[in-house]
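Here it is: the structure, laid out below.
Of the protein chains in this complex, one is absent; all others appear in place.
Here is chain A:
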């Protein structure tokens, strides 16, 4: 009896969690007449018309291309910058090490708007507004602290014997890092790459203000919400397409996602 109740509560919570996504999918498969039908329809003749319309719209394709360029660029630079720094922070004792660690963690407490205003001013002066370079720089800045922090805890988990053996063989720290540490760090690097990609793909505020006329999908969707009020079917299809890579990441890399969201506090 008790376990039936337990299962009941857990499944109700699962239903509550899935329902909005189900409803989005449901709406994306409806003809306009079904979308606005009262009462709302759960069963109807599904159509892919919304998807074909969205995938043939050059503006929508443009949003996706922009988002992809920004997310991939951000991921590459975040990995390249955070990996070496994290290794040194994890393995070497030097003055200021713990200060840097604290500084990185404290970035989680900074409200995005406080960072956004100076970015806006700097980008306005340097002409980086509405450029790929500008958007990538901003997103690297947003994700770098998370990347360094997670990579640092990954390196801390590696056995110290690796470096000891390498140094007995006379390898320099740089050689050790490149030929011993990096090859066995693929899973850690993959984790921060995936997280950076996901967070950049989903990001809205910085993309809106720094790239308003070079819109990512999130910004494009936001602009459509305003004046295309009743084209729910179209927007739902675009939103579902936007969720596809996200769902793939969730299914394949669930554990990494947990670590990224909790800054590694939960393994």
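Keep this in mind: a contact is a pair of C-beta atoms (placed from the backbone, for glycine too) under 8 Å apart; a residue touches a chain by one contact, two chains touch by 3 or more; residues count from 1.
By our rule, contacts and distances are computed from a predicted model.
**Student:** According to UniProt, what is the chain that's been left out of this complex called? Choose from "Valine--tRNA ligase", "Sugar ABC transporter permease", "Serine/threonine-protein kinase YabT" or "PD40 domain-containing protein".
**Tutor:** "Sugar ABC transporter permease"
**Student:** Have a look at A:31, A:72 or A:85 and name the one touching the chain we're not showing.
**Tutor:** A:85
**Student:** One chain is left out of this view; which of A:61, A:133, A:162 or A:258 touches it in the full complex?
**Tutor:** Looking across A:61, A:133, A:162 or A:258, the contact with the absent chain belongs to A:258.
**Student:** If the missing chain were put back, which residues of chain A would it touch?
**Tutor:** Against the missing chain, chain A presents residues 2-3, 6-7, 9-11, 13-14, 16-18, 20-21, 23-24, 27, 36, 38-40, 80-82, 84-85, 87-89, 92, 94, 100, 103-122, 124, 137-138, 140-141, 144-145, 148, 153, 156, 172-174, 177, 198, 201-202, 204-205, 209, 217-218, 221-222, 225, 232, 235-236, 239-240, 242-243, 246-247, 249-251, 254, 257-258, 261-262, 264-267.
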